[in-house]
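Omission of a single protein chain aside, the complex is shown with its protein chains in their original locations.
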Amino acid sequence: MVDLLQQVFNGLVSGSFYALLALGLAVIFGMLGVVNFAHGAFYMLGAFGTYILLDSWGLGFWVALLVVPPVLFVLGLVLERTLVHRLRELDPLYGFLLTFGVTLILQDLVRREYGVQSQPYQAPSALSGSVDFGLFDYPTYQVFVLVFSVATCVLVWLLFTRTRVGVVVRAATERAELTRALGIDVGRWVTPVFGFGIALAGLAGVLAAPMRAITPLMGADLIIVVFAVVVIGGLGSIFGSVVAGFVVGMLQAVANLYVPALSQTLVFVLMAAVLLWRPAGLFGREERVA
Amino acid sequence: MIARRLGLGWLAVGLAAAVALPWLVYPPVALDIACWALFAVALDLLLGFTGLLSFGHAAFWGSSAYATGLVAIHTGLPFPVAVLAGAVVAMVLAVPIGVLSVRRTGIYFAMVTLAFAQTVYFGANQWRSVTGGENGLQGVPRELGGVDLSDPFVFYYFALPLVLAGLFAAWRVVRSPFGRVLVAIRDNPARVRALGYPVERYEVLAIVLSAGLAGVAGGLFAVGHGFASLQEVYWTTSGKVVIMTVLGGIGTLWGAAIGAALLVLVEDQLATAGFDGINLVTGLVFVVVVLLFRRGIVGTVRHLLRSRRGRGLPDPEPGVEPASAPEVEPVR
Partner (left out) sequence: MRKRTTRALAVAATGAVVLAGCGRGGPGGGDDEKVTGGKLVLAVLNDQSGIYADLSGKNAVTAVQMAVDDFKARHADKAVAAEIEVVSADHQNKPDIANSKAQELYDRQGAAVILDVPTSSAALAVATQAKQKKKLYLNVTAATTELTGAQCNKYTFHYAYDTWMLANGTGRTVTEQGGKTWYIVYPDYAFGQDMQKSFTAAIKAAGGSVVAADPTPFPNDNFSTFLLKAPTLSPKPAVLGTMQAGGDLVNLVKQYNEFKLREKGVDLAVGLMFITDIHSLGPDAFAGTTFTDAWYWNFDKQNREWADKFQAKTGTRPSFAHAGDYSAATQYLEAVQRAGTDNSDEVVKALEGYKFSDFFARNAEIRAADHSVVHDVYLAKVKSKAQVTEDWDYEEILKTIPASEAFRPAAESGCSMGG
């Protein structure tokens, strides 16, 4: 029983990364209709940024947490303005292909600079050690990751439902024409929202740095799983993507315990099941074409 | 009339190039070009003519590579039979994948195919007693009666007829009434449905045909290399063939072959020169093509020729949707 509880907790932690990345992906898709293949690459840049801050400037984890997401926000703005923007009027297929090309470029640039060996990064000392949950204890840092991720998701949810800015963006996402008809300039929100999604990916990268191997390809296989997660949750649904992220994380961890051979295929099997039973995803409503 | 003559002229040029290839480049590279060309053309059948972006086509190329290899190793049948067997396996695999994938459209379809291909990848990895897992399937023989095919130069000429047959099949499909329905589906699925066609069934059939051709290509690749590995079912292979098709020109069919030849040659040159950054170059090429040359090489050439001749017919870029009211498609 304790084993299982530990594993579920474990799964929630790895689910945090899925959820954060799925959230960013869903936000970008909702606003731009673009499926950002480069999302994994920006996650990787977030982790590398964290490493570089420490390695080159001696700035630790907490600074990275504050500095890296905004930097990636700006990077996202630049990317959208220069490249993605030009494909706005076209088939979203092109946005997908463009971001795929960007992924190859970013990964190779980082690889040429830093090689493929993973870079060392320790968790901040304030978060070292473990937390005793009575039945089991767990590394403090991972507990922090879980709490922080959940808090971020909740914050983003509140942002979208309670603040005026958020409501406008959501309206622009789901009913663009209607929103325009009400006199709201939808276009000006596109770039900042893209940047915001990228910043979320970067945030996930910062959180991953002390826990995962920091390598140029760290986002590459992850992004494919995240794609499956958002299909399961429903690409149009922000809530669905986050929930699916945590659920998939948990299921994978439990599968790792009982049927390790299948744990990697699991998410794709789930995806097939969702497609058969509920093609819009668990929480999706309708399929949107930009 | 003129068009037909020009068309025949291009055909002769293409055939001559195909025949002369092993004289111009290192023969194994020539074989690679031929295989990838067929693979890319198969993808274009789906992407350019049916409007479906499959980002998981490696599942078909790779599963056929393994199946062909296994048949060749365990039965010693002539390699064309093994390749055909591989293609059949790919087509059988394409049925469930196709049926499930067409429940989504557009970019969802791409993501779903990508995820299915990953499933095939993990499956191949797990089933290592059969596929060899990480080690790959080694020692795939080249049998053809008693003919000695060990020289890659010779093997190319025996493989070429199969490749040409596949290309010819693709061409016939595109020219057939079935092909016209596919194009109609690409342009306006709702209208086609209104006309009473079972759209999903046509799409699945297109996927199966495309998988079959990709299977022929993958099977030849395996026999040519004597090897089938997990790389053949990995998503980067799916990405590579998409790049080739886009580079050559979506919806031009032959553009895909040219894109394939170009990419394989460039990669070979870079590797031989010891350049470290092939992915960087590939990514850059891709970004440039998607931003500026969406018609691809052949598409741009055709466009230039047409505008020069002042035909005045509309020549829209492939897959462009009018920037009007956003469509909300019903879920199938």
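Think of it as A and B in the order they're written, each chain with its own count starting at 1.
What we mean here is this: a residue touches a chain if its C-beta (ideal position, glycine included) is under 8 Å from a C-beta of that chain, and two chains touch if they have at least 3 such contacts.
What you are looking at is a predicted structure, and each value in this text was computed from that prediction instead of being measured.
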item	value
Chains in view touching the one left out	A, B
Selected from A:10, A:99 or A:179 as touching the chain missing from the view	A:10
Positions on chain A where the hidden chain makes contact	2-3, 6-7, 10, 13-14, 111, 115-118, 120, 123, 128-130, 136, 139, 141-142, 211-213, 215, 218, 221, 253, 256-257, 260-261, 263-264
Absent-chain interface as seen on chain B, which is shown	4-5, 8, 11-12, 15-16, 19-20, 22-23, 26-28, 125, 128, 133-136, 138-139, 150-154, 157, 225-229, 231-232, 271, 276
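By definition in this document, only the chains that are shown with their structure count from here on.
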item	value
Chain B-touching residues of chain A, taken from the complex the two chains share	33, 35, 83, 86-94, 96-98, 100-105, 107-109, 112, 176-177, 224, 227-228, 230-231, 235, 261, 264-265, 267-269, 271-272, 275-276, 279-280, 286-290
Partner chain A, residues of chain B touching it in the complex	53, 55, 100-101, 103-108, 110-112, 114-116, 118-119, 122-123, 126, 235, 239, 242-243, 246, 276-277, 279-280, 282-287, 290-291, 294, 317, 319-321, 323, 325-332
